[in-house]
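Submitted below is the structure of interest, expressed as structure tokens.
Here the complex is missing a single protein chain, while all its other protein chains stay put.
By letter and in written order, the chains are A and B; residue numbering begins at 1 in each of them.
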Amino acid sequence: MKKTNAWLFAIVVSLALVLSSCAQPGAAPAGTIKIGLQAPLTGDFAAEGQWAKQSVEIAADLINKKGGILGKQVEIVIADDASNPKDSALAAQKLISQGLKQVIASYGSSVTAPAADLYDENKVVSVAYGSTAVRLTMEKQRPYFFRTCGRDDTQSEFFVKFVTEKLNAKRIAIMHDNQDYGKGVAEDAMKFLQPYIDSGQVEVVYYDAITPGESDYSAVVSQIKAINPDVWFFTAYYPEAALLLKQAREAGVTSVFVGNNSVPTPEFEKIAGLDAIKGSIHLNEPMPQFLNFPESREFLDAYKAKYNEIPGSIWSVYAADALNALAAAITKAGGTDPDKVANAMRTMTDAKGITGPLLFTERGDRKDIPYYAYIYNDQGVLELYWPK
Amino acid sequence: MSEITRNLTQRISKFQDGKGTPSVDKKTQLILLAILIAVMAAYPFLPFVNNYWIDVGFFVGIYVLLGLSLNIILGEVGLFNLGQAAFYAIGAYTTGILYTQLQIPIIVLLPLSALIAGGFAFLVTSPIIHLRGDYLCIVTIGIGEIVRITALNNPFGLTKGANGITGIGNPDFGIFSITTPTQFYYYVWIIIGLVIIGLINLQKSRVGRAWNYIREDEIAAEANGIDVRHYKLLAFVIGTALAGAAGNIYGSKMMIISPANFTFMESCLIFVIVLLGGLGSIPGTLLGAAIIVIFPEIFRQFANYRLLFFGAALVIMMIFRPGGILPRRRERAGFRGLGISKLPEDENTLLKEVLDSGLSTARQPEAAQEPTLKTKAHVHPPPNGLVLETQRVTVQFGGLTAVSQFDLTIRENQITSLIGPNGAGKTTLFNVITGIYRPLSGKVIFMGEEITGLKPHQITTKGIARTFQNIRLFPSLTSIENVMSGPHCHATNGTIPSIMRSPGQQKEERHILETASFRLHQVGLWEYRNELARNLPYGKQKLLEIARALASSPKLIVLDEPSSGLNDKETEELMEFLTKLIAEGLTILLIEHDMNVVMGISDRVSVMDMGSRIAEDLPQNIYNNPRVIEAYLGKEE
Partner (left out) sequence: MQMLPEQLINGLIIGSFYALVAMGYSMVYGVMKLINFAHGDLFTLGSYLGYTILVFGAGWVTATFGIWGGVIVAVLGAMLGIGFAGLILERVAYQPVYRAGRLPLVVSALGASIFISNGIMAVWGPRFQAFPEVSIPTGSIVLFGDFRITTLKLVTILVSLGLMGLIYYLVERTLFGAAVRASALDRDTATLIGIDFRKIIRFVFFVGPSLGALAGVFVGLNYTRIIFTMGWTYGLKAFTAVILGGIGNIPGAMLGGIMLGIMEALFEGFVSGAWKNVFVFLILIVILIVRPTGLIGEKIAEKV
């Protein structure tokens, strides 16, 4: 008889699941515009997801205080993708099933890619905020896909310009973490360095990956010390950057450390410590604290008022700008029709965001993202370094 | 104590009423199964089931396939494999690479991915399959990491590194291709349906039983004629091939694969699916996969706490239901659970048929009627009347000589006893004869043929069966299943006929069952046929072990202290039974401490002390041999 119970149990469970799916919210009540946010609220990049959520909610508050979009209040519908491609596909399907026509999605290129395909197939306009792989826009045309962040190659190109024109470095070390983002930047950097390598102007003396998630990088630090490059470009995330830099300075490595746009965060400063970060240079789009647009000040003030700090990374600010871009496009299109909104995204000329004008190319890339090199001064505060 | 016995008899009496199978259960089960299938089929069209929930259903399907794939390795054979994601990855990458580079259709790649994953598993597990549980476990973790990191490092530009492979196509059947969530849902579940039918057939065949014997007791399985290495590798190959197929389906659905899909955490999830559902239980795997996928989806609102709950739930679950949610219940299924078609409804009818057909004489060489189970040993009479001979066998353990230059001769149709004080090396010699130890020097000759260095299962197949000093049954299998391991080594149908349930395979399975039924009846345990071996009292377990050995139709049966732990009456019955076996044409070698048994039934006695033979003679002469007295009682000063 027990077996029967077990079978019954199985059926009850499956029925319960079916019923629980009925608990999904139905159609949007009139008077609001629902915009989805797909973010890694759990998993390895949970912190980024939380920041993105907070930033987007602040941006939505600001929009709503000014009367919303087309007179309607914005409501953010959140789906967690756990920073994993499978959950990303499910999160996307969830938002699509709820009838959303515009979403902000997501952080990490290999997580964004499957979701972007789904959004595109279902004619949902999606705007990525932390997915910089070139292939997202260049491999195939996704008519409904946009991103507010830059592209790996823009950054890599800037790096090459920076080391050859400003630093006049000859011996360069490039280190990545074998992950989507870091490796992308590193490969592109190699590509743009190639002419200089061929002409003998620079030499790449180190090109390898570290294993992310570990704590002790002294083996690779010893190697860097022995090679002693002029410039040491680390293309991946801040947790490893902080440890590497700290351990390298402790071991007496004096090479110029160049980090990318995901490195200079409060966490980075805390983990590496003042002694280590002094004099390290970071390539970045204009950072929030250096932005002088009225929109950026307004956003940062509101964020500070609520969370008593500024967003932990630039990506969450791009997420907020993704909302701003969508708001502007919906306003221009006069509604949420995806074709019209996508068209408006491509053609709008006067949308202003926290990170500057929100302009997009035909393929969905953000136009004219300027890059700057920032340096930590002796007090551990970032200063603009180049170009001034 | 009496409480336990009463309980046991009550439980057994349920199977004694002539039916043995609770047929009401079967009907309810079928109805429930039909409802389940109907719900599953209608699921995409149920109100409020949107594409999101259909996709959830699809991913449940992927994890069901993965769970089933690991269930073969972990559930059926008990091999700790925490690297199943590696084989899933191999399948997905095979699909990704061959589709994008050579444009081979996805549907062709489905079997190909399975084949390559299975082939890869064969190559990498062959050298390490003999490792003990936890060592194998870490090696599989290592394989998982090696595959993932290799994919990350983009060797030869094939795997595209961390970006992964994009642009994988959809399964295309020519007339239509599978694109929508609903189509994918049906696609994966139809494949699962086919796989489950195949797996159930396999589970209920000699292949599936061989896997279970290994899981229950590897040494006993090998000693009963199961080629342990072969069946472990087979499980790995079939299991990983299934994971490879899952990789193909996953890749064609997502159209993009990257190493992030195939982490150690993924392997752990698959592992948990199998254990949550119940080892070796197919319905359990279905439920386990559903829980693993759906639980986090439902609790996504509590993002920060859902894994906390999940962890706690796992612990609580193991405390209160350690066997999993839907464990396989063999004892309830009766003979019907053995998966042999056209068995008589009443199990006693089967026994009657067996007894009437004269199978009782089948084990005798002249009367061997069933060609499938006949052994060569029965056909050729041994030269010089010697069934077994050891010639100057020496065994050393780290410099310590356990058996020294030992000669033993066993004549046909006789009972030979090997006696000696504790630690004399008797069991060690047994282990040499049955192939568990390899002697340092010397030869073992069986029926005129040298068998030194053969593996235990090969020796069993040649016609030597054994029992163990400490009973080694297959505790969570039923008595009949225990005994069915005996005829295994003479049967020939492998994986494919078992999955197809070919007529030849069915005939052979039935014959295995008949042989086992006969032996079970012969030792007087027929009424306990559907009881789990571990629930039998000690004396009956000993008898069951003898029945199991007899079922391999041996020429020589080697019994290690059969009377230990038996009371006087049981010992008496045992002696009578052994004498009967001699009458039936068997030859017996005994290790025995009970001198009444030794002197009562032995034709010859060999005495061992400190690893050497000190006497071999007729029983009555042994009594008076001064060296024997000295060995047992110590030298008179």
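The criterion applied here is as follows: a residue touches a chain if its C-beta (ideal position, glycine included) is under 8 Å from a C-beta of that chain, and two chains touch if they have at least 3 such contacts.
For clarity, every value in this text was computed on a predicted model and none was experimentally measured.
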| item | value |
| --- | --- |
| Residue of A:Lys166, A:Lys191 or A:Lys270 touching the missing chain in the full complex | A:Lys270 |
| Hidden partner chain, touching residue among B:Pro127, B:Gly174 or B:Gly399 | B:Pro127 |
| Absent-chain contact - pick from A:Thr32, A:Gln73 or A:Ser222 | A:Ser222 |
| Option from B:Thr150, B:Ser357 or B:Thr495 whose C-beta touches the chain left out | B:Thr150 |
| Option touching the unshown chain, where A:Gln38, A:Asn178, A:Thr235 or A:Thr336 are the choices | A:Asn178 |
| Full-complex contact with the absent chain, from B:Met318, B:Ile496 or B:Leu618 | B:Met318 |
| Residue ranges of subunit A at the interface with the undisplayed chain | 42, 44, 46-47, 50, 178, 208-211, 213-216, 218-220, 222-223, 225-226, 239, 242-243, 246-247, 250-252, 267, 270-274, 312 |
| Residues of subunit B (touch criterion as defined above) contacting the omitted chain | 78, 80, 127-128, 130-135, 137-139, 141-143, 145-146, 149-150, 152-153, 219, 264, 268, 271-272, 275-276, 279, 304-305, 307-308, 310-315, 317-319, 322-323, 397, 427, 431, 436, 468-470 |
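Assume only the chains that are shown with their structure count from here on.
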| item | value |
| --- | --- |
| Approximate Å spacing (C-alpha centroids) for the pair subunit A, subunit B | 51 |
| Contacting residues of subunit A [partner subunit B, same complex] | 1-4, 6-11, 13-15, 17-18, 20-22, 24, 41-42, 79-80, 84-86, 89-90, 93-94, 96-98, 109-111, 113-114, 117, 133, 135, 139-140, 178-180, 183-184, 209 |
| Sites on subunit B touched by subunit A in the complex | 25, 28-29, 32-33, 35-36, 39-40, 43, 46-53, 55-56, 59, 149, 152-153, 161-164, 166-167, 181, 250, 254-258, 260-261, 283, 286-287, 290-291, 294, 297-298, 300, 303-304, 306-307, 325-326, 329, 332 |
